[in-house]
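Just one protein chain is left out here, and the rest sit where they should.
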Amino acid sequence: MQTLRYILMRLAKAAVILFAIVILNFCLIHAAPGDPAAVMAGEAGASDELFLQQLREKFGLDQPFHIQLWKYISGLLQLDMGYSYRQDAPVWDLIMDRLPATLLLTGAAFVLSIVLGVVAGVMAAVRVGKWADTAITVAALLLYATPLFWVALMAILLFSVQLGWFPSYGMESIGSELTGFRYWLDVAHHLVLPATTLGLFFTAIYARMTRASFLETAAEDFVKTARAKGLSEGRIARRHILRNAILPVVTLAGLQAGQIVGGAVLTETVFAWPGIGRLMFDALLQRDYNVLLGVFLISSAMVLLFNLITDLIYLLVDPRIELNT
Amino acid sequence: PKSGGRINVVVQPEPPGLMLGLIQNGPTQNVAGNIYESLLRYDKDLNPQPSLAKEWTVSDDGLTYTFKLHSGVKWHDGEDFSADDVVFSADVFLRETHARFRVGLEHVESITAPDAETVVFQLKNPFGPFLGMFEAGTMPIVPKHIYEGTSFKDNPANATPIGTGPFKFEEWKKGSYIHLVKNEDYYIDGLPYLDEIYWQVIPDAAARAVAFETGQIDVLPGGSVENFDVPRLAGMDNVCTTTEGWEFFAPHSFMWVNNREGWTAKPKFRQALMYAMNREFMKDVIWNGYAEVAHSPVSSKTRFYDTDVAKYEFDPEKAKALLDEVGYDGTPVRILPLPYGETWNRWAEAVKQNLDAVGVKTEIVATDVAGWNQKLSDWDFDLGFTYLYQYGDPALGVGRSYISSNIAKGSPWNNVSGYENAEVDQLFADAALKASAAERQELYTKAQAQIVEDVAAAWLLELSFPTIYRCDVKDLVTTAIGVNDGFKDAWLDR
Amino acid sequence: MNAFMKNFLRNKGAVAGLILLSIVVIVAVIAPFIYPQSPWTMVQRPFQPPMALDGFYFGTDVLGRDIGAGLAHGARVSLIVGLVSTLVALLIGLPIGALAGYFGGIWDDILMRFTEFFQTIPSFALAIVIVAILQPSLSGIVLAISIVSWPPVARLVRGEFLSLRSREYVQAAILSGLSPMNIIFRQILPNAISPIIVLASLMVASAILLESALSFLGLGDPNVMSWGYMIGAGRTVLRQAWWICVFPGLAILFTVLALNLIGEGLNDALNPRLARKGR
Partner (left out) sequence: MVISVKDLSVALPEGADRPHAMTGITFDVAAGEVLCIVGESGSGKSVTANTIMNLLPPGLTPVSGTIEMGGRDLLKLSDAEKRQMRGSEVAMIFQEPMTALNPLMRIKDQIAEVFEAHGAFSKEEREAKALKLVEEVGLPDPPKILRAYPFQLSGGQRQRVMIAMALALEPKLLIADEPTTALDVTTQAQILKLVRNLQDRHGMAVLFITHDIGVVAEIADRVIVMRQGEIVEQGATADVIGAPQTDYTRRLINAVPSLIPPAPRDLSADKVTVSVTGLEKTFVTSGGFFTPKREVRAIDKVSFDLKRGETLGIVGESGSGKSTTGRCIARLMEPNAGEIRLGELDWGALASRELRAQRNRVQMVFQDPYASLNPRSKIATILTEGAVAQGQDKQEALAYARELLETVGLDASSLDRYPHEFSGGQRQRIGIARALMMRPEILIADEAVSALDVSVQAQVLDLFQKLREMFNLSIIFITHDLCVAAQVCDRILVMHQGGVVEAGSTAEVFAAPSHDYTRSLLAAVPGWKDDSPLRRTRATG
């Protein structure tokens, strides 16, 4: 019951934040030079006043700013995210078209990074000071310091072009008309490179974080108690240290799970992954306001959702927690 | 030729829509040129060829154009195509939606369909380039039965384009690909040969190159990879390139030079700019040789180019002398690059270096398409990169950039420089209305000489966009618009 | 202070980082002397591999510009972007965090909601939008990076202030009748400074990465030579001329690495318990 109330409270708060975000973004985006009509005119290779006026009228851009804002918001309140005139489709459809791809990519990257990161971090912490620790720490540092797009370029060069192991772009073999299991296998094959490159950076973060947290927890009193009980080191590491050390990692993961939705722009660009990061970037360049706002709204909502989920997970893992509403 | 097979082509950027009657930007034409058709096609010398019209006649006074249409043509939804569709498209639909086509319509008195397979265009006055206006991008024929009486821009059918072309729209997975399939009921037996075309969206130029290399892509239409990549890709086994298929467009690059204010308003200063630029270097290095130096507002690849036009060769000393003469005081000149990819950025940098070298201070103003458009439309620039199509005739593709009646804020496609010369205005006006090619040449030669003398704009290069494709793709580029309608004839030798 | 230096210098990684960073800083400072010409000047034939020509140890790029000159001048830009945007982020985040942490209550509520709000918007996307609005220019990029990177500062500072505020010496200062400003700046801030320094060193690193990512997307300032620009410009020819992209990539890698190593070193030397709060 209390959980439910808590969740409802959080959702209400999230709605307020989202509302503020919508307004801010609306103002920001409209502050950018040019408008969608101008972009379309710019791309068309020919245009005149009439052409622009028709477009602006059609897009509703001829109306005063506050009316546009009001229309957008009242649309949202009716769960209507507006229409992309450029792409001639409802924003909701466009986003839903692309969202699964992004979720798949970031989800895979997320799972990969957290699993790999935690394992590497624990391995380093357990062997602190030994060569394995040094190797993991150095590797994590290097990954952390390398530009993501750079890794992506190198990965394509090596694994697609030189070795031919993985496709270099896209989410599926276009036109192969695979179905069922074979289809998913194909998608998985395409997923390897982008998910890995996107995940590696976060792997580095989790590894470093886990290592630090693990070492810190290992110095706590209850670990000494566990030793005094005669437990084996492996069991102490697993049941006592790791479980406590993982908590800050969970927090970070929650924060980042939301952020990588927006952060996938680079990966989606390099790998031509048809996700919403790319949709956002294109929409920005095309001043496709509604789409851009929609993507922002959705990804902010994701962030809030993931934060909530993290807090709920925290609740499961840590009995001490007192959630403040 | 063999039938069958599937082909993968890059489309870049992802088009905003495929309804060619509404949108005529590059990628839309690439894809939709195979869905929609017009009355004619043009061979590489810009001679008209049959398309929806199987034959046509022009009256001697140059005022009456009569087209006989193919019979048995069906729209992709199974409805019959008829001359009414043509009249509707030209007279109603495109009049409302197509800015460039409207220019031609000004010379048209009436468009009629005496019978279901005949269309007659009656002109008010002779209009030299009129026969060049029946290309799919200029005058796409749209289905009357779907659009008549509706709001064209909001018609839901825009999402599933219906044409008469050799390929039908099948699926568009946004951000990923557009799938076209063979039109089984195409009115020419045996055509097309291909079963399907996948137009793939790959946002990153390097990724496009890799996709071609790894065999996932068969055709890279012109401009889809950076020029630096072309020689490498062209050098691969079983890869062919061609610079053909751009004759109709003859892309012509130049910088708008703000003729209104600042130093660029001084003709001598503009001449100095011309002498300062090493356009051979730009051609060889930035365009990898896939270009020619542009000496005139008219492309050397189209009709009416004057080979004797005065040429500004690379001559920094002369540039400096001219700058001294006008007393240039070091006020920075703003360069607005074209936000179309790395090549264009490098180009702006090269221009900047050339100008810096003769002592002209410069500053590159980076923007995206929207910003570029806005700055040009608002005349907020000193030098602004652009490239324009010639559309086969100076009356269609050149005059618009230099005549004073075309000076208006709000569009980057009119006389953005703000060049005003009554004599030039008159020359263009006269030339358009002449039917005889010789008379027209004379007028255009005069116009070119004057515009070049005044440096109304800073011409850079006549661009070629090599199409890169696997050699087993045959007959890909057969017309003056290349892949835009190229898959009608293409076949796979596999 | 001495103990701090000793601690810091005992850390091999930190020393390596310091040396690396010093090299970068020195190169940035003396860039105009080793490469007096503008890095944009086309000085040689394009696409010359490293060492192929005398004096062009890093080769030339697509327009025949000296990559060495680009690296040296780019070091200035990258460092400036990193430092200035971190500074600006600190200027935003520090007061917000300090006020929230010190005064608590309603202030804390308002300021932290504000911070959360900025943390909710995906930061990279926000940076892109801001640059697009301001149109790519160095100041726009710096501002965008600052705007997306201040929230962690605010949170960290708030946390520190929250815990330091109840320290007994702060209570004693209140009892001494010192003004809130005095307490914030003289009593609390100096004690919160080590984690802030550590965070700042890491922020410089991420700002450099962020700038390069923006450049990669074509949102860099075209008038200044930065490493991100060089990679962005060179990636299309990565296959023909690896050196155009690889050297600036390595430069970023090493600089960011150095900053991270220093950050970790500072972390260990200044405050061994910071690791989890830092991010």
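The first chain written gets the first letter, and so on, giving A, B and C; residue counts start at 1 in each chain.
Following the convention adopted for this analysis, a contact is a pair of C-beta atoms (placed from the backbone, for glycine too) under 8 Å apart; a residue touches a chain by one contact, two chains touch by 3 or more.
A quick note: this is a predicted structure, and the numbers were derived from the prediction, not measured.
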Among the chains present, which touch the one that was left out?
A, C
Can you tell me which of C:I80, C:L178, C:I197 or C:L270 touches the chain that was removed from the display?
C:L178
Touch as defined at the start, partner being the missing chain; which of A:K71, A:K130, A:R182 or A:R243 qualifies?
A:R243
Missing-partner contacts on subunit A, residue numbers:
2-3, 6, 220-222, 224-232, 235, 239-240, 243-244, 315, 317-325
Spell out, residue by residue, where the missing chain touches subunit C.
167-169, 171-179, 182, 186-187, 190-191
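In the analysis below, only the chains that are shown with their structure count from here on.
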So that we know how the chains sit together, what is the shape of their touch graph: line, ring, star, complete or other?
complete
Between subunit A and subunit B, centroid-to-centroid distance (C-alpha), Å
39
Averaging only over C-alpha atoms, locate the centres of subunit B and subunit C and give their separation in whole Å.
45
What residues in subunit A touch two or more of the other chains?
32-33, 153, 269, 284-285
Of all the residues in subunit C, which ones touch at least 2 other chains?
132, 135, 235, 238-239
In the complex, the residues of subunit B that touch subunit C are 205-206, 209, 225-226, 228-229, 232, 281, 285-286, 337, 339, 342, 345-346, 348-350, 352-353, 356, 363-368, 371
Subunit C to subunit B touching residues, read off their complex:
38, 40-42, 46, 62-64, 132, 135-137, 218, 220-223, 232-233, 235-240
Residue ranges of subunit B in contact with subunit A within the complex
6, 8, 13-14, 16-17, 23-26, 96-97, 99-100, 102, 153-154, 158-159, 173-177, 179, 196, 198, 200-204, 206-207, 210-211, 213-214, 216, 367-375, 377, 388-389, 408, 410-414
